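For this view, one protein chain was removed and the others were kept in their places.
Which chain is which? They are A and B, in the order written, and residues in each are numbered from 1.
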Amino acid sequence: MGKSILVTGGARSGKSAIAERLTLQFGGPVAYIATAQAWDDEMAERIAEHQARRGPEWRTVNAPLDVVGALWRTDGVPRLLDCLTMWLSNLIHDERDWRAEGAALVAALAEQSAPVVLVTNEVGGGIVPENALAREFRDAAGVLNQMVAAQCDTLYLAVAGHPLKVKPNDDFAI
Amino acid sequence: MGKSILVTGGARSGKSAIAERLTLQFGGPVAYIATAQAWDDEMAERIAEHQARRGPEWRTVNAPLDVVGALWRTDGVPRLLDCLTMWLSNLIHDERDWRAEGAALVAALAEQSAPVVLVTNEVGGGIVPENALAREFRDAAGVLNQMVAAQCDTLYLAVAGHPLKVKPNDDFAI
Partner (left out) sequence: MGKSILVTGGARSGKSAIAERLTLQFGGPVAYIATAQAWDDEMAERIAEHQARRGPEWRTVNAPLDVVGALWRTDGVPRLLDCLTMWLSNLIHDERDWRAEGAALVAALAEQSAPVVLVTNEVGGGIVPENALAREFRDAAGVLNQMVAAQCDTLYLAVAGHPLKVKPNDDFAI
């Protein structure tokens, strides 16, 4: 069974660069499963910046919603799925059942042959948002992160460009 | 003297579930000191969800303000106090002196016979809130967390459902 690794962290904490290095560690060619859509100039700029950093060994697969299908179609090479939070946002925008979709992702991860590295965001470390929709999104993102982290072999927290290993962890045996 | 453990983390980082496992590790029966009050449906739903997860070995003690009294009344069994941030919010709402109350909690923790596990929230990891009251609450929550963490034997940061040990820590001896 392929190894699965989750990299979480705040905005601009270096998550994607760490995840790219982790994916390439398994050897190329590799696939990049992109959930981001260029809704506006700010997003288009960020996507272009990420693409420019990746070299020719990367094949990009766009999967704003169907990340499970994208995982199965690329299950011959190491994959980087970037990112869960954007996927969640797309699912909610499209009125899908994100809990069911998250469970389907977890089930697919358990059955992949090739390694999968996933990126997600920490969004629950600020004060409680005044906006109810923002609170719901924050809660959903945290629950989805826990679902996927429970399935992954390894979990890193990115801090200022550096990964901190959270799982597996000898510190805590219960 | 009873061991004291603080579990901090962002919203939906799995803090409460980790703290429940840590409390049960000391053996049941156990007590749950609840600071949350069901002000609205969203809060009532969250309280019900937490209660449904806990089994019959848990006895619930409601203590929106008097957590020190609740600690003394339950000092024969392991206790889970969930959570400091809600307690702080209740203290401020009730116009109490949270620094004095925090100091009283720290003094009580030092004298308990049975173990105490406490849950709190990381609320200072976002951008500076525009609202002055939100900034004050964020600062108070951080100061209270430091006061309690200084007294506790063990401190964990919850990340995507997994605990990361912060204290004690061999990395740092000063």
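Side notes on the structure shown:
In the analysis below, a contact is a pair of C-beta atoms (placed from the backbone, for glycine too) under 8 Å apart; a residue touches a chain by one contact, two chains touch by 3 or more.
Quantities reported herein were computed from a predicted structural model and do not represent experimental measurements.
Among the residues B:Arg46, B:Arg59 or B:Lys167, only B:Lys167 touches the chain that is left out of the figure. Per the touch definition above, the residue from A:Leu6, A:Val67 or A:Val123 contacting the chain not shown is A:Val123. Take subunit B: the residues that touch the chain left off the picture are 6, 8, 10, 120, 122-128, 132, 135, 138-139, 141-143, 145-146, 148-150, 155, 157, 164, 166-167, 169, 171-172, 174.
Residue-level contact of subunit A with the missing chain is found at 9-14, 21-22, 25, 42, 122-127, 129, 134, 137-138, 156, 159-165.
Following the convention adopted for this analysis, only the chains that are shown with their structure count from here on.
Between subunit A and subunit B the centroid-to-centroid distance comes to 30 Å (mean Cα coordinates, whole Å).
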